[in-house]
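Note that one protein chain of the assembly has been removed; the remaining protein chains are unaltered in position.
Letters A, B and C mark the chains as written, and numbering starts fresh at 1 in each.
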Amino acid sequence: MDTSSDRQRWLDEERSVRSTMAEEGVVSPDQLKSFGGLEFWEQALQGTVPAPPITRTLGFVPISVARGEAVFQGTPRFEHYNPLGIVHGGYFFTLLDSAAGCAVHTTLPAGMGFTTLELKINFTRALTATTGPVRALGKVIHSGKSTAIAEGRIEDPDGKLYALCTTTCLLFPLA
Amino acid sequence: MDTSSDRQRWLDEERSVRSTMAEEGVVSPDQLKSFGGLEFWEQALQGTVPAPPITRTLGFVPISVARGEAVFQGTPRFEHYNPLGIVHGGYFFTLLDSAAGCAVHTTLPAGMGFTTLELKINFTRALTATTGPVRALGKVIHSGKSTAIAEGRIEDPDGKLYALCTTTCLLFPLA
Amino acid sequence: MDTSSDRQRWLDEERSVRSTMAEEGVVSPDQLKSFGGLEFWEQALQGTVPAPPITRTLGFVPISVARGEAVFQGTPRFEHYNPLGIVHGGYFFTLLDSAAGCAVHTTLPAGMGFTTLELKINFTRALTATTGPVRALGKVIHSGKSTAIAEGRIEDPDGKLYALCTTTCLLFPLA
Partner (left out) sequence: MDTSSDRQRWLDEERSVRSTMAEEGVVSPDQLKSFGGLEFWEQALQGTVPAPPITRTLGFVPISVARGEAVFQGTPRFEHYNPLGIVHGGYFFTLLDSAAGCAVHTTLPAGMGFTTLELKINFTRALTATTGPVRALGKVIHSGKSTAIAEGRIEDPDGKLYALCTTTCLLFPLA
């Protein structure tokens, strides 16, 4: 496995997404209601809806979406560190919550919304400023009438596991 | 209850901590070993050890520490938003993980370290840029030889609950 | 603290409940709809609705209920052991799930039902056949339109903590 070329490809894809995404912003409730979740995220990747403000603040991006799946990517930096000299758990969580929540969102038709009820994360390996790019892979594993369950994992280009999560979302018609 | 004056007091305390804390940085493993956890955080509040880099990036601060307890505070802003127009779950998590992890840290003597194995968070209310300051209160609820359990809650000055968590930490002698 | 008399009092209360409760059984959906949750459990304690079959199988009982709170009790025995010579985690879970779920149930008016979406348990101490009676204390800590969150703890008469949990329930109108 040529890891260094995978790493380069990941960095290239992150750069490519950044060059396409729009400025940070939020959408109005009326706009939001007009999108199916998959369509919303496809437009975010194409830059025709605003980028989520938190992605700029913590320096990560969506990479790809499909029905029931989503991938986000970031490259940990010093500014994400806790006082102990490694990346803060909040960085892991933000990527995983984004990927798992977005995976649920992609399954929703226009007019339906969701909210995250709970998320449990397990940490398996530290992230540092020398780790390079990592991806959070979110996937829906159960979808009912009013709730959905998704799981997520953070991996590097070698497939090393840094954290994993399961999350429960509530689904509801947008007012 | 005069909430507006509580809110003002919280904002004043946040400003006061900010004026005292040092520049962002991390401590060396050797430095880290020399501190008991409570002492470490007392020095962080006094500005004699560096501030955690993540606190600058996400705009929050430690407010107070005691043996088995810690309080962190932040004021949600637009830059913490997800695309749906509310604060991203990662912001909640970062405050809670900081408070609960720090609460565990304060129970450790010099030479002992900890790592967070897992954390489960429940969300109960949205945060927005008009919420004002919120606090994450972390508290140790069980402490054994090699593991500790802490819980945390995010509240505003009215005592409204925004999220809660439980977390399991592994305790070990620093190398 | 006179623990032995507390222990005796707990055993007496368990015996008293057992003498009052009805035979094991379940209620029909129509019956169920006619009860508020608190009323249902008060009638279970009085023996005017059937006892839950699982309580006979694992040897535990409800002790008391109030709006948003419930207490269940059991005395661990050899038949609850795992192969390692201590009580199986499933025994802890069954008591906690009962107490936390029942606490949520007590908040519901007639015509509303609930289902447990998820539960996370932390274990802090082993139970054995010499522990004596333990209680699972369930308490609602957040209640919304369509979901509720409860927590639970298992304690002995000395107040020693054996396990704790948080759980998320979905609330819905019974068909």
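Going forward, contacts are C-beta pairs under 8 Å (C-beta built on N, C-alpha and C of every residue); 3 or more make two chains touch, one makes a residue touch a chain.
The shown structure was predicted, so the numbers you read here are calculated from the model rather than taken from an experiment.
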With the full complex in mind, choose from C:Val26, C:Ala66 or C:Ala110 the residue touching the hidden chain. C:Val26
Among C:Val49, C:Val65, C:Ala103 or C:Leu171, which residue is in contact with the omitted chain in the full complex? C:Val49
Mind pulling the chain C residues that touch the left-out chain? 24, 26-29, 32, 40, 44, 49-54, 56-58, 78-85, 88-91, 93-95, 97-98, 101, 113, 115-123
On chain A, what residues meet the omitted chain? 120, 122, 124, 141-142, 144, 149, 161, 164, 166, 168
The missing chain sits against chain B at residues 117-118, 120, 146-147, 168, 170, 172
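One rule holds in what follows: only the chains that are shown with their structure count from here on.
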Looking only at residue numbers at the chain A/chain C interface, is the share used by both copies over half or under half? Answer same or different. same
CA centre of chain B versus CA centre of chain C: separation in Å? 33
Would you mind pulling out the distance in Å between where the CA atoms of chain A average out and where those of chain C do? 38
What are the residue numbers in chain A that touch two or more other chains? 117-118, 120
